[in-house]
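For this view, one protein chain was removed and the others were kept in their places.
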Amino acid sequence: MTTANDVLSALQSAFPGAIQEFRVEADNRLWATVDPNKIVEICEFLRDEQDFDHYSGAAGVDKIDEALFEVTEILASHGAHPVVALLKVKTPRDAPSVKSLTDLFWNANWYEREIWEMFGINFEDHPGLYPLLLVDELVGSWPWRKDFKGYPDYNTNERVLEIINPDGYAEYKISPTEAEIEAGTVPETRPEYPTFREREIMELETESEMILHLGPQHAIVPGPFMLDLKVDGERVKKAYLDVGYIHKGIEKILENRTYIQGIPITDRMCYLAALSNNEAFCGAIERLMEIEVPERAQYIRVILEELSRIQSHLLGTGEFLSLIGGVTYSPFQWMIIDREETVSCIESVTGARITHSFIRPGGVRNDLPDGFAEMTRSALKTVVDKTNEYKELFLSDSMYEMRMAGIGVLSPEEARRLGVSGPPLRASDTPYDMRREDPILVYPDLDFDVISRKEGDSKARVEVRLDEIIESCHIVEQCLDQIPGGPIQEKVPKKIKPNPGEAYYRVEDPRGEMGIFLVSDGTDKPVKVKVRGPVFAYFQALPPLLEGAYVADVVAIAGSMDACTSEVDR
Amino acid sequence: MELPMDITQFYDIRFLIELGVFALFAVIIIGLSILTVYSRNIVHSAFYLLGSFAAVAGLYVSLNATFVGVAQVLVYIGAVGVLILFAIMLTRRTIMEESHG
Amino acid sequence: MVPLVLYVLLASTMFVVGLYGLMTQRNGIKLMMCVELLLNSANINLVAFSAYLPNVDGQVFALFSIALAAAEAGVGFAILILLYRLYGTIELDNINALRW
Amino acid sequence: MVLSTIVEPITDFVAQEPKIAGLIIGLIAAAIISSVTNVGAMGIVWLERKVLGDMTNRFGPSRVGTRWGILQLVADAIKLFTKEDSIPRGADKPVYVWAPIVACMTTMLVAAVLPWGALNIGGVVYPLVAVNMDISAFFVEAALSLMAIAAFMAGWGSNNKYSMLGAFRGIARMISYEVPMGICVISVAVMAHSLNIVEIVEAQSIWYIIAQPLGFVIFMIALITDLGRVPFDQSEAEEEIIAGYVTEYGGIRWGLLYFQEYITMLLGSVLLVHLYLGGWNGPTIPVITILSPMIWFLMKVILVLVFLIWVRGSLIRFRIDQVTDLGWKWLLPLSLVNLVWAVAIGMYFA
Amino acid sequence: MSSEMMAVDYYIPLIMFLIVGALTPIGAMAVVKIISPLKPTFRKGATYEGGISPIRDALIQYNVQYYLIAIAFVIFDVEVLFLYPWIYIYTSEVIPTLGGVSIAILGMATFIIVLLIGLLYDIKKEALRWV
Partner (left out) sequence: MVVKNFQLTLKHAIHGIEVTRLYPEVLMDLPAAERGIHQLDVRTCIGCGACVRICPNDCIEMVTYKYGNPLKNKKMKFPQIDYGRCMFCGLCVDDCPTECLTMTKDFQIAGWNRDDIILGPDDIAVGKYSDEEAAKLAEEARIAAEEKKKKKAAAAKAKKAKAEAAKKGDEGSGEKKE
């Protein structure tokens, strides 16, 4: 098996002098600072020679003390080896510019756009550096920089200027006051680019084409995002996706909260995966503090995370069914009912139904209550029975087969290239699961299968989720059998101040690979938290997947991805 | 001049009802035909035409030719009407010119 | 019974309206609609006559005429759509390829 | 008998002055049937909510009007009547306004020729039909095709992309299924030797569901499609095109269009019962002999309605291209097969 | 009641039904006009398209494929139209027979088969494909 050391030595021999600094954190973590001029070649070498075919994301860090920006490219492999390479590129703060990796990795596109709009780091050779999450008016103030002074106060209504455009629609402009300009909250210069709407109109060719907006307020969207379809008749010719309608700036908020205060904030990234998000954040802190979680706490975490996966998959599948069958389609409601029981089990431990804020650095908030095991076992039994019933139902339903089979097919190569993760990736014959790849907690001691399907269509994605529900039930039962006694919380100082350094911690979210990249400088607040969410990755893959489908299939495909807008716009 | 009808008929309420029904349909048919020709909006024109077809169907039924009347509804309104509307939708400039020009 | 002459008057008025439209309009689809009006006025006569000389032959004729009109409309509009796709217009004045 | 003293003057009047009687009786019958269909549709909406609630382990309406939520529809109606009646700026106003009216007129036309049950008076069954037309089955077919025009009017009048797509889908699905439906009606008529629904019912010594099971299935599918219900509700698939051609409608106009759908559902069930389930035929119930056919009729109609609701709770929606494919490639040839079968049986018995 | 109604010309009650059918919605709309508030604003009148102002009108030139489906419908609609009167005569004794089978049935069979061939051609040419 390739380890981080092997990768490092291969890199050093291939590019002598290009690796400026390095740190091998463990067998599967390689940190390296590389020469900015060689980054593309190095990544190409890693991709072609060392099987790093999974571009996992990029994070920007503002090192204001050193007058530097750092861009960390996170590379991993789809199962060939467990090494994660984090390559840092430094660029001066006054004219930040980094080479773009979009030629090598298709899915680098959005990550680089995000860094550009948030930090103002230019990416050379990027095909379209347009803002992704920010409103056009805010681009240019680079909000994630450390010297960002805040936006002008746009809440004051007196300054709102209504402009009626030629089509008769009102637009609202807020001009900043002089005081605000002086305070530096308004950018002096703004980058120029065509807006999203203008880019769409440019692509209309024939008279029978039209742009159909699905969203931001549409029945198919699980949260506000805009999916624009260029359709001819009902056939989708091209799809455009605009996100950022509910951008909450959670990464920036976390920088302004102490570590412990950040935990409830991470719940809000995606409330269906609140426990996984907590786990990722606390896990990263634990990495930095180098503490080991007591075994009982680890078991409790696993139990709750798997229960959380069950409820998330039940809701995701139910929502998907409501999209293809209407809200009157009964299995949708049944799944919600099953989910309620699972959520009640979680609630009996954490005290909350969706936003748990339960996991703490070094342990968990409280112990399992009395009678939890019996309650959970009976709930799991119904869940397993019902899930088997649903599987049987979908297998025997020929209308479902007609609707779903062969729709939105992602071939394994395509799925890897587009960078999807989680159930959609596993449905495309790639058994890639963080619980196996990057084992945490007590997962290595547990016996479970990584579910995968060969077809890669919408039907397979749903089947994977249903199978994972059963597999998760199996895991929880094992944990309930094996759970030892003992403390649930390691001694940690009341004020958490991790050691200065960086950590990257990955967990398997219900939706895929959730990674948290944490930079600490030894104070009680993080310098930078970068969330590598799974849904951000799927969303990027949605437009190419939709091309050539019918409008009705758009619903089936988007629904089978089980997207969570909240996490894209974290 | 000799009228082609018997004036005493007008004292008969049955005849008056019949005449009223005929007049109703006749007015609808003529009015909607003229509107069909004059209307600047071609889709309105098509709907006027369909209305006039419907009135013609009513006329057929009142003439005791029920089958022809119902056939008129089925074919003229149900099928030819759909054809006309689709043809309008498939030639975009006609709509734009007529309804906005 | 309503005098037959009223039906004939109605039919002829409708015919005149259709004919007027046929002569003044330039829009192909409008022309087709006018043709439908003409056919309908003929049908009214057929049915009225068949009702006044108790005999269903006129109704049968009307039925065939309706079927024919449907076929005519289908082909006519198809031609118009084709013309539109070729010339980008259905103003028949502008389509001079039809002239000899 | 007292009854005859009341009935006889009326029949005499009708025989002497058929046209005046037609006006009066037509008006009374229209008023009665209009209220029956409207109340019936309200009942269906309530029934649908309750049955769907049961299927999905929920309560359904349970607040307004006792534990059973009987007054829910009244509350909804009050809400619709007091909502603002706004017309979108881009709409083609006359067309937009006329679409619900055309839909209402269509349903009333259909309701006029359908028998609404029957009464057994002194051993003779009198069907309750306002207009006993010779070719009423054909008339119902033709009138139902008008719904496509109403749908197109609503779609075009709204000037909205979802509405237009919904209108196109609506027309495509209606025209794809009108032909199989018509052929099914013809197959039934072939066996009954009549297009009069009353005569078709009277001719059903054996229910036609037994004589033509294939025809029944095809007619059922075509009927659901014509009604635009799940799994054939593509024209208002809310997850795809919001509400199709009713997207831009609000308040009472939406209420009217929505209500027409349920009235059409009632009419469709009645038609199905008459054509395939023997209408009001059934063994005479003692004691209440007069109402016996009526009870059979209502039972069958409610059964069909519950089945339609059951379908809605159980099936997912087809895609629109699958709908047209199913209509043209399967149902049309199969309905012709059924026609051949019906002709064969008809010849055999004749 | 039916036998009495038979004596009446049925078009007159039908007209009454039509009038009632038209008056019901018109009356409802009139009632709404009286009792409901009406405060139109610019925003309320906007076209709904996912909450975003639409790009271009909805009245574009639609795909020609829709027309092909409509035209197929017209053909079969006319076929059905001719089937309706046929049901009264297919067992009639006066119609001559050919090889023991009534001409009415043979003729209709030929008619339907010709149309079925047309349908097959339509399906093969993908004329009924949805856009």
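To keep things simple, chains are lettered A, B, C, D and E as they appear, and every chain counts its residues starting from 1.
To be clear about the criterion, a contact is a pair of C-beta atoms (placed from the backbone, for glycine too) under 8 Å apart; a residue touches a chain by one contact, two chains touch by 3 or more.
Since the structure is predicted, the reported quantities are computational estimates derived from the model, not experimental observations.
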For the full complex, can you list every visible chain touched by the one that's not shown? A, D
Missing-chain contact, candidates A:V7, A:V89 or A:I263, resolves to A:I263
Missing-chain contact among A:D103, A:D397 or A:E414 belongs to A:D397
Of the residues A:Q50, A:S77, A:S141 or A:T350, which one touches the chain left out of the display? A:T350
Hidden partner sits against subunit D at residues 51, 54-59, 62, 310, 313-315
Which positions on subunit A touch the chain that was left off? 257, 260-265, 267, 330-331, 334, 337, 340-341, 344, 347-352, 355, 357, 365-366, 369, 389, 392-393, 396-399
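Criterion: only the chains that are shown with their structure count from here on.
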Shortest walk length in steps over touching chains, subunit B through to subunit D: 1
Chain pair bearing the highest count of C-beta contacts: D-E
Using mean CA coordinates as chain centres, what's the subunit D-subunit E distance in Å? 15
Chain centre separation (subunit A, subunit C; CA means) in Å: 64
Between subunit A and subunit E, what is the separation of their C-alpha centroids in Å? 51
Counting only residues that touch at least 2 other chains, which ones in subunit C make the list? 63, 66-67, 70, 73-74, 77, 81
For subunit D, give me the residues that contact two or more of the other chains. 18-19, 23, 89, 133, 135, 138, 156, 161-162, 164, 168, 171, 175, 178, 242, 320-321
Contact set on subunit D toward subunit A in their complex: 52, 55-58, 89, 161-162, 165, 169, 230-231, 233-234, 237-242, 312-322
Touching residues on subunit A, where the partner in the complex is subunit D: 168, 210, 212, 218-220, 234, 321-330, 332-334, 337, 397, 399-400, 402-403, 550-555
Listed in rising order, the residues of subunit E that touch subunit D in the complex are 1-10, 12-22, 24-26, 28-29, 31-33, 35-40, 42, 44-49, 54, 57-59, 62, 66, 69-70, 72-73, 76-77, 79-80, 83-84, 87-88, 90-91, 105, 112, 116, 119, 122-123, 128-130
